[in-house]
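Could you have a look at this structure, given as structure tokens, before my questions?
Every protein chain except one is present and positioned as in the full complex.
After this line comes chain A, so read on.
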């Protein structure tokens, strides 16, 4: 897509929300679900997802790079006996690193051209249509979630692992409670399974534990698998709602979680 990446990022996220709403609304349209229209919407979802995931992946990659730098920095710092709490320092430094990555205004650092791009990914400016949170700049890792029940788009702070995320899947081992490694665990997990994770159909099957149909499903491209939505039964819908409330702490997975909800809503 030949446009500024900033515009891409915003568009992708809002397009995902809009598309999910359309699919949701089509359930109640007179005359039954229109196969053609929903197929076309699924193509937009796929395109938006591809852009979104590409950005997330690039951000994850950048975060990893910063972590490596910070690890080295911390190691150097630890050599200084005057440093009070190495672990807290780690955390703070990481936050600073994260902030400098994501909010170039704060430290004056992070002048890389991509930072504004990431800022748009992870920290929407207030007034952005799809992310109406009040400019809280303290955390880099926010994710946007569409709540299909209340139709509210909210952001969720991303510092905690929740049980219903991809880390409950076999590939993601539970991670120790350390901020650095937690993130690494998150991103590492996500980055390594990006192939599988990017296939929302497979992740849907992971999250919906009762449906372990095809663990070897590796088709990564086709969100027109959305048609599988139509095949989804309504049973278990209500029970899944409660589980799904807890989903969406991870950036990449949060978006998939929203889709999962939409899918289950079918």
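The rule is simple: contacts are C-beta pairs under 8 Å (C-beta built on N, C-alpha and C of every residue); 3 or more make two chains touch, one makes a residue touch a chain; residues count from 1.
Everything below uses one rule, namely that contacts and distances are computed from a predicted model.
UniProt records the chain missing from this view under the protein name "Serine/threonine-protein phosphatase 2A 55 kDa regulatory subunit B", selected from "Serine/threonine-protein phosphatase 2A 55 kDa regulatory subunit B", "Glyoxylate reductase/hydroxypyruvate reductase", "DELLA protein" or "proline--tRNA ligase".
Contact residues of chain A toward the unshown chain are 1-2, 11-12, 15, 18, 22, 30-32, 34-37, 39-40, 43-44, 47-48, 51, 201, 222, 224-225, 227-228, 230-231.
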